[in-house]
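Here the complex is missing a single protein chain, while all its other protein chains stay put.
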Amino acid sequence: MTFKRTFASTLALATGLAGGALADEGKLDIVFINDGHVAPYHVAWLSGFEDAIEAYDDAFEDIEITGRWLSAEGSLEKMIQQTEVTINEKPDVMFVNAINVDAFEPLVAKAQEAGITWIAVHSPMESADYSFTLGDVANGTNQGMAMCALSGGEAYKVAVMLGQAGNPSGEARREGIMKGIASCDNVEVVAEQPADWDTVKAQSIAENWMTQYPDLDAISGVTDAYMYPSIAIATNSGKDLEFFGYDGDIPILQQMQDGPVKADILLSGTREGWNFVQMAYRIHKGETPDKVYDFFTPLVMSEENHKLALANGFPEDVQVYYVDQALDVAAKGYLEFGPDSVK
Amino acid sequence: MPNFGRLLREKNIIFVTLALCVLFYLISPRFLSLDNMSAISRQIVPIGLIALGQYFVVVSGNIDLSMGMGSVLFAIVLGVFFGLTGGVALGIVAVIVCSLALGFFNGVLVAKLKLPAFIVTLAMLFSAQGLSGLIIPRGQQIFLMGDFFRFIGAGKFMGLYWSFLFLVALFVLAYVVYNHTRWGAYVIAIGNSEENARLAGIDVDRVKIGVFMFSALCSGLAGIVLSSRMGFVQPGLDGNGLLLDGIAAIIIGGTLILGGRGTIGGAFWGLLFIGVINNALNLLNVEDVWHQVFKGAVILAALGANWLLWQSRQVEAH
Partner (left out) sequence: MTTATATTPSRPGFKLDSLTQRYLFLILLIVIASVGFGIANENFYSLANIGILLRSIAVPFLLSMGMTFIMLTGGIDLSVGSNVAFSGGVGVVALTATGSAPIGFAAAVAAGMAIGAINGVFIGRLRLSAFMVTLATYALARGMALVIYNADSINVSDAAFLWLGGVSWGNMPVVIPFVALVFVALSVLLYKSTFGRDVYAAGSNINTAFVLGRRPERTLVWVYVLSGALAGLSAIITVGRVSSGQPWAGLYLEFDAITAVILGGTSLFGGRGRLLGTILGVLLYGIIINGLVLTGTNPYLQSLIKGMILLGVVLLDTLVQRRNAQ
């Protein structure tokens, strides 16, 4: 009986969600295949994507815009299957955040044969129609340089929390952060550990660091997901640490005005989700974005800290958003990427 | 004080754990510092709660795979209630009620309908994972702020974490229940032979349901501790990692996975063993690609060492 009920709900859901199968002028079907759906960044990303689909569909009467996302839940095999199934469904545009780009080369060709525009997400692919990239190395460098400029010139000990072994985004961010830190000689990296994008692991690591390095000054991370438990532990144990984040999660941005978070990178999942739909719409309208499309990801600091950093030799040409502005665009993806941006 | 015979039975894992501690101390003297000991004591609390609940289930000849994802689900129940009302008490009550209900459900399916515990709780693992995302709007995170969470997450008494003291108290209580009450004897009897237990007039179904309610309650407590320390909840927490660490702790501590045999003291040492390994991975700055090799190899070596130490006695027993 349990089965029947579940099945009925699946059917109801299925009829609701099954999108148009064939591409034609009046239709734009977008599928976003992601590697996960549970991390705070993913959550914001997928909601931004859903909201944007709805907003674009409402704003443009002449086109029926549909979209859905799938999560591979970290499994390569599952992602391959989802991609194969989706290609067979022939949507117009596919965004694929491949767990490993090598594994998806054979499928790109298949998708293009079927007339689907393939957009590789984060890790660029030569064969893809477009690649949507983050400039991880440059962003990481900005975070590292901000650390240098805000460290006050005295000996400053930082521990860096990394992604999962072999993950290209995590590696690129690490490379950038180290490059940025190398721009001054008072900041010392005392520890580096991978936390596998996992908040529980991040919690244990932060705890160990705080006991292992009693004079630790800051924790830097390749994702804001690590900041939540790290900040909680520092506050609870009365440690006065500074934090340097990456992602532009709204709750972390909120901790920047007079809070312990000194700098963050404004990706913001919401913004990225909105940008996807904007990009798909522009391609559908016949525009051709850059083959490697670089997501606009400024550094975030408070106004005071930015001034302080500039006084300490932080490069003036690095684009910086102040906290209010960052919070505004992060919460309302339509400000930058909504239907008005393409009308 | 545990009697000498029991100490002897538990001592294999004590040796292995102490040997590891010495080894890690030689590599990094900071390993045995007070600060690090206290960090370990705090990190093992959620695993310890899982291990304790699982212990009774395993001794009774069953297994509860839903404990890890259950604790994630209960953490989120706490978060949702806290988010709605801003009050902690209601959230705690909700966690206790929900966990007991889940345990009752598991227990009834296993005891009354005679379904294998492995399957029932595997199904519950999947269901809890699903529910944890469905009861929270769009799977978003909820922040837990306030004195209560700070107290559970980081409160100290004479240099020791309250959460750890609480865990130790629970282990002591479990020790008493397991060794000195009828209920404890019933659990062991059922694990040895359900038929015989039934013939001896034990209300097997009731004991089994009780065992599952206790394990679910433990996962509820683990959820509370976990979320208090994190300061926020979100459905992506790695519940299965907790589950596997908890099971590993009690089996390494000499509990027979088929049921009927084990000691609470052994389970506690097994817990320390897991805590020490997890901590050492970070503390010794083991290069990331080697993490899993290290963990797997140490557990295998411990199993092997345990076996070597056991072997002589086993031969005598035959």
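Each chain gets a letter, A and B, in the order it is written, and its residues are counted from 1.
Rule of thumb we're sticking to: a contact is a pair of C-beta atoms (placed from the backbone, for glycine too) under 8 Å apart; a residue touches a chain by one contact, two chains touch by 3 or more.
All values reported here derive from a predicted model rather than from experimental measurement.
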Report summary line: Out of B:V177, B:L244 or B:L284, the sole contact with the unshown chain comes from B:L244
Query - Hidden partner chain, touching residue among B:L20, B:I44, B:V57 or B:L131 - result: B:L131
Requested in this report: State which residues belonging to chain B touch the missing partner chain.
Outcome: 61, 109, 113-116, 118-120, 122-134, 139, 191-195, 235, 244, 247-248, 251-252, 256-260, 288-297, 299-300, 303-304, 307
**Report entry** chain A residues that touch the omitted chain in the full complex
**Finding:** 1-3, 6-7, 9-11, 13-15, 17-19, 21, 37, 68-71, 73-78, 80-82, 84-86, 88-89, 99-100, 102-106, 165-166
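Just so we're on the same page, only the chains that are shown with their structure count from here on.
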Requested in this report: Would you mind writing out the residues of chain A in touch with chain B in their complex?
Outcome: 36-40, 42-43, 46-47, 162, 165-166, 191-194, 198-201, 203-205, 207-212, 214, 228-229, 231-233, 235-237, 251
Requested in this report: Using the touch rule from the top, collect the residues of chain B that touch chain A in their complex.
Outcome: 30, 33, 35-36, 38-39, 42-43, 133, 138-141, 143, 150, 153-154, 226, 229-232, 234-238, 241-242, 278-279, 282-283, 285, 288-289, 291
